[in-house]
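Please find one structure pasted underneath; my questions will follow.
Every protein chain of the complex appears in place save one, which is left out.
Let's turn to subunit A:
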Amino acid sequence: MKVKVISRIEEEYTRETKSEAIKIHRNLDPRLRPMHRATEYKRALNATKLDKVFAKPFCGAFEGHSDGILSLAKNTQNLKQMASGAADGEIRVWDCPSRKALRILNSHSGAIRGLSFDRTGGKLVSCSDDRSIRIWNVPEAELGELGSRETRREERPAMVVAGESAYRDVDCHWGKDMFATAGNCVDLWDMNKDAPVSSFEWGCDTVLSVRFNPAEPEIFASCGSDRSIALYDCRTNTPTRKLIMQNKCTKLCWNPMEAFNFTVANEDCNLYSYDMRKLNVSTCVHKDFVSAVLDVDYSPTGREFVAGSYDKSIRLFDFNSGHSRDCYHTKRMQRVFCVKFSMDGTYVFSGSDDFNVRLWKAHASEKVGTLLPREKRKMQYNEALKDRFKHMPEIRRIANHKHVPKSIHKSAKLRRTMTDAQTRKKERRVAHAAPGAHKKEFKPMRKERIVEELE
């Protein structure tokens, strides 16, 4: 006879003193966890709901400007630093953690349309409606300076370049001491010279935006008032390619991780992503805004971007999704002229017409600060669950719901009826036309807005 019975000695399964860690025993047998799938679904639902509960994206405002903010610049070398330029010609360099201005740079007499830190983070280039470009030495925060009540003003830039026309935008080269400006033409400048190295013209009277490619630094692109997007190479003297769209593009931003992809903010309420190598079709149309999109900026990860619009809202998009992931707005925020993603990809800045620079979290419900390992694991588990059950109707409904102001909600509704009517009409025209007659009319959205491509 051989007998053995389960006999657990309590001392072996429990801790002796309270200072010891609690002993944990695991048995992974799925039979001990019946209805596990349903439980996980419930957890996913709870996680989705909690995301909405904890969605508090607004972190704070940077106050001090006395006119609408028209431009923002982030320092690529210093996570804490950021600069903003207002319509009254004032530039403020901010210390982000304390939300205080380090310096007030007060020398322009026109609205600041473009601001850019150079690749070393030591210089700031500003351009303005007053036909001048000014280069500033970026101040280091001195000990005790942030505590003082008065912010030091500075009125003397390191360099002043007088140009011929009002400048709309400026961007610094990612590899050299160069920068490009957009005005009545695109000019390429050396940091140390007061005349442009070269200038590019392709039949448009005002260039609105210019951006260097961060991964392929010799290439840059511009948007013009003739509804064009143009691509340039620093090594040649002529623009390489040009694309005309139906509406004007306001701003442009390159994907920092995929050198050939860029996104433009368009006045027809949409954003368009393009592959530089294939301009006859956009890779993705990002919808959801109800008024002209005024600025766009990519996260350093290249997986998401932020855009600000004339409809007083900011939206966050995944780089390949047609609709926004989230929408930020406040009662007091006016038209958003400029947005920037922070260099660590966790925050978003916005500058608007109500004299304020605002700081938002890039993920509305994310916990700020360090996470305990257990907390981190839990978050990861929740993320995985949400992803697993994202197509379930209830979860999708909660996850997709965004509260927007009444005005946006109404005009979105109106826009939907209009677009629906247009598509319906198109469909009917195609259905009743002779075979092949109206084929041209029924283009996909990704091609529809493109007028022509020039080389």
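Simple rule for what comes next: a residue touches a chain if its C-beta (ideal position, glycine included) is under 8 Å from a C-beta of that chain, and two chains touch if they have at least 3 such contacts; residues count from 1.
Here is the rule we use: contacts and distances are computed from a predicted model.
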For the chain that is missing from this picture, which UniProt protein name fits: "BING4 C-terminal domain-containing protein", "Actin-binding transcription modulator", "tRNA pseudouridine(55) synthase" or "GPI ethanolamine phosphate transferase 2-like"? "BING4 C-terminal domain-containing protein"
Per the definition of touch given earlier, which of A:39, A:109, A:238 or A:400 contacts the omitted chain? A:39
Looking beyond the chains shown, say which of A:26, A:331 or A:401 touches the absent one. A:26
In the whole complex, what residues of subunit A lie against the chain that is missing from view? 1-10, 13-14, 22, 24-35, 37-43, 46, 388-389, 392
